[in-house]
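For this depiction, one protein chain was excluded, whereas all remaining protein chains were kept in their positions.
Naming follows writing order (A, B and C), and every chain is counted from residue 1.
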Amino acid sequence: MNKYAVEFIGTFFLVFTVGMVSIDPGAGALAPLAIGSALAVMIYAGGHISGGHYNPAVTLAVWLRGKASRGDALAYMTAQILAGAAAALVVLYLKDNSATSAAIESGPALVAEFLFTFALAFVVLNVATAKSTEGNSYFGFAIGFTVLVGAYAVGPVSGGVFNPAVAVGITIMGLSELSNIWIYLVATLLGGAAAALAFKSLKLSAD
Amino acid sequence: MNKYAVEFIGTFFLVFTVGMVSIDPGAGALAPLAIGSALAVMIYAGGHISGGHYNPAVTLAVWLRGKASRGDALAYMTAQILAGAAAALVVLYLKDNSATSAAIESGPALVAEFLFTFALAFVVLNVATAKSTEGNSYFGFAIGFTVLVGAYAVGPVSGGVFNPAVAVGITIMGLSELSNIWIYLVATLLGGAAAALAFKSLKLSAD
Amino acid sequence: MNKYAVEFIGTFFLVFTVGMVSIDPGAGALAPLAIGSALAVMIYAGGHISGGHYNPAVTLAVWLRGKASRGDALAYMTAQILAGAAAALVVLYLKDNSATSAAIESGPALVAEFLFTFALAFVVLNVATAKSTEGNSYFGFAIGFTVLVGAYAVGPVSGGVFNPAVAVGITIMGLSELSNIWIYLVATLLGGAAAALAFKSLKLSAD
Partner (left out) sequence: MNKYAVEFIGTFFLVFTVGMVSIDPGAGALAPLAIGSALAVMIYAGGHISGGHYNPAVTLAVWLRGKASRGDALAYMTAQILAGAAAALVVLYLKDNSATSAAIESGPALVAEFLFTFALAFVVLNVATAKSTEGNSYFGFAIGFTVLVGAYAVGPVSGGVFNPAVAVGITIMGLSELSNIWIYLVATLLGGAAAALAFKSLKLSAD
């Protein structure tokens, strides 16, 4: 149960931060620094208990890589999605201004979300599940700042989501249209699965 | 005595930085980076002596979690509050411009301050007092950058204080109205206590 | 083969990030943070497999320092150049706006690129190949943020490339003129070689 509670807490603060820094008045050009740091610090806080996924696409990758049971994976995803929704409700309470959703094109958005969710899950599998990097102190920084990089790199193309729980949260907040949520779900889950495949075919999973 | 002196020094530089970057000419959109980094570097400098709390809400959480005596907790809080006041006086000497206090609404501010002081203390308890994260090199970054995240996320709602010693300092500087100080004291102490409760009920406190 | 694949993946995301944050709408003044962080996180992800060079000038330095075979060095460089070209093609697909190349002067640009590629390779050799820094957790941050520093310091002079694979990528993207690519190739390879020479003459290569 503790693991699921920690996944809820970490995902809550990640999605809460995404909403607060994206809706006016927000953090402007610094929003990706805030979001990447939110993920980093929550991973450092909760990683020793739950692994610090906070992202169903990451949980999918870790499950495919063989480091999570199916039961845990489903419970993790449920906790993450619920946390994304809960965070959205608190954001809506705190923010007077209405969120506005930017128009995105589905082709480029799918590519952008796929690429950086692949990068994110690839970083996770290497820094948090590989034998040869065990005991390092950089895992949270590496994973969190991958999201910072992605938000700067492809934020203008796709919104920079890389996470189904974030997709649910920003849709509830009105930062993204419901008609676009399939883009995030498809691209991020494919990206996570592709990272697991790459990791395993590179025979990096010595267990 | 050394511990209390270190708590004074670290809190002094934290509150001093808060004031200097918040009063015009300050650090603008980069103020949270400066503040979060100030906390991070002071934790790395003093953590091995005092634990590097620099925050009565954190000291409360550490005491409730059983990692500080009541005597030490009271002395820490005293040193922190005095340091906040001292820092405010130096800021007032250095800054020609008058500080202006932003209007805040008590309901949203209480929620915002509670949430991120909870996050801050939750991070502290996990990265600095848990058995399974002992010896890590990320504790200062994780704790400091939680404040960075909170300042970006809820700064426009509540000022982003998360710390009674900071509340005292910014009230003396004129960045916050005296009539609002109860918001910070109530919300941050509740947030710290809630984090200790969460940490303990999650049975993360193996010793 | 795994090493070469990892060099391809890491260089791809580095050059992809360079392009995405540099072509309007990009990351503006935060572009160096995104680029330096991209390098840092990819080094943390792939360092344990390939060493995380992602840069022919770094591979040259590591080869001269005696930590890579000639065969591996050539394969690394090939993978890096191919990744730079591939990233450029994806950037061109995703970015509607055309890139514009800034005019640079060859003399100052050569000095600027030489100096910071020297710094970059000097940092790499010390944090990733020296006996006395083995097992550290800062190598990715140190290497990635050297590029951040260089991009802020000499970006306005030379573009802030420090990497032949990036030079190829930005030339294909139209961010740099083909007639200038010799500047980057000459200066960065000389910088990498000079760093290896400095490292060895300082007798830092205990093995």
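The rule we apply is simple: a contact is a pair of C-beta atoms (placed from the backbone, for glycine too) under 8 Å apart; a residue touches a chain by one contact, two chains touch by 3 or more.
Small disclaimer: the values here were computed from a predicted structure and weren't measured.
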**Request:** Just name the one of C:Val15, C:Val62 or C:Val127 that touches the chain not displayed here.
**Result:** C:Val127
**Complete:** From A:Ser137, A:Asn163 or A:Ser176, the answer for touching the chain not displayed is A:Ser137
**Message:** Under the stated touch rule, tell me which residues of chain C contact the chain that is not displayed.
**Reply:** 29-30, 32-33, 36, 108, 111-112, 115, 119, 122-123, 126-127, 130, 132-133, 136-139, 141-143, 145-146, 148-149, 152-154, 156-157, 198, 202-204
**Prompt:** Which chain B residues touch the hidden chain?
**Reply:** 2, 5-6, 9, 13, 16-17, 20-21, 25-31, 33-34, 37-38, 40-42, 44-46, 48-49, 90, 93-94, 137-138, 140-141
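Note that in this section only the chains that are shown with their structure count from here on.
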**Request:** Can you grab the rotation angle between chain A and chain B? Superpose on CA, round to the nearest 5°.
**Result:** 90
**Fill in**
Judged by C-alpha centres, the chain sitting nearest the middle of the protein is A
**Message:** How many angstrom lie between the centres of chain B and chain C, each centre taken as the mean Cα position?
**Reply:** 38
**Item:** Centroid spacing, where centroids are CA-atom means, of chain A and chain C in whole angstrom
**Value:** 27
**Request:** Name the residues of chain A that each touch 2 or more other chains.
**Result:** 29-30, 33, 137-138, 141
